[in-house]
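All protein chains but one are shown in place.
And now, chain A:
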Amino acid sequence: MSFYNVLEEVNHLPLENMMENVSHHDVERALQKERITEEDYFALLSPKASDYLEEMAQKAHQLTIQHFGNTMQLFLPLYVSDYCVNTCKYCSFSVDNDFPRRILTMTEVEEEAKAIRDMGIEHIIILSGESMMHSSVKYIKQCMKVLKKYFSSVGLEIQPMDTDQYKELVDSGIDNLTVYQEVYDEEIYRELHTKGPKRFFKYRLDTPERGCEAGMRSISIAALLGLNDWRRESYITGLHAQYLQQKYLDVEVGVSFPRIQPNAGSFQPKVEVTDKNLVQAMLAYRIFQPHSGITVSTRERPEFREQILPLGPTKMSAASSTVVGGYTEPDNTQSQFEISDERSVDEVKGVLRKHGYQPVMKDWQLI
């Protein structure tokens, strides 16, 4: 059994028609329930539910406070390499884009680590382009030897790996894995990923599950919004999270709602995802999976990040650089995508406090 089987079943359903047929009554019924089903989640993603955003927001806010309190976990990405063997049309690191590539030496990893630690950050995610030759198991393990000295939690957002490789990395101290499916529609997926190992849809789809099997403490998944109908993609992301959570009860399954940002490939989103759409997707998910973490990145604008604080997010990045070596050499080379929120960690902390949230810097201990 793989989530692929669930996906195949969903693909047989006339989701678009079903979405149009959701009634106001369906939405109201979903909002009255204490625990909602897949059908209710579907209803909350429908066009009709957009008339109930305030009610959804009230409910999502109450559930978030109940489960997570008045807190927000902060983290930063550490870009270690921009070597990539894939051709994702929406990403600057695509092998088709010509720019000088770089991978950090261990001395540079340490300098970046110090720079991030000096900002007061304790949780980081190692990011790279997808290249097994460069961001290899061996290389990541070397990085971990350095990073362990500075951080209490280190996660991964690199190319998908096999279960045994993940196990080795878990043993080295990595405790969480982020892997975005990008798009759950197999045809669109193949159009956007024309070459490289990323072309194998099912291998990528099963990646979070391999991470769970390898003993990752938490897993974060997402669809990159803008590549396909956001209602459909959000619905399937929610089902994917539910599938993983039910199968791997000991893993914290979280999601994020990334929207396509300007990038070196000048790829234009197929579908516009407005702020209102993004909020609806997030609220529906929060009500569907109240215990689940939701991450918001610096892709989003500062004002928007502030406005959605009470609506469900539990983790945020701050002062992120999406450039390899970007914390110690701010004017350097090629970023993966353009970020929208350039504020410092202290500024973000100040904003959180102003809104009644305690910024949490440390929420795990390497043991």
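Heads up, the rule we're going with is that a contact is a pair of C-beta atoms (placed from the backbone, for glycine too) under 8 Å apart; a residue touches a chain by one contact, two chains touch by 3 or more; residues count from 1.
Operating definition for what follows: contacts and distances are computed from a predicted model.
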{"item": "Record-based protein name (UniProt) of the chain missing from this complex, from \"Transcriptional regulator\", \"Thiazole synthase\", \"SigE family RNA polymerase sigma factor\" or \"Phosphate transport system permease protein PstA\"", "value": "\"Thiazole synthase\""}
{"item": "Residue of A:A43, A:I124, A:L192 or A:V253 touching the missing chain in the full complex", "value": "A:V253"}
{"item": "Which of A:N70, A:T105 or A:S344 contacts the chain that the document leaves out", "value": "A:N70"}
{"item": "Among A:R29, A:R343 or A:K362, residue touching the chain not depicted", "value": "A:K362"}
{"item": "Touch residues of chain A, complete complex, unshown partner", "value": "65-71, 122, 152, 217, 245, 249-253, 291, 353, 356-358, 360-365, 367"}
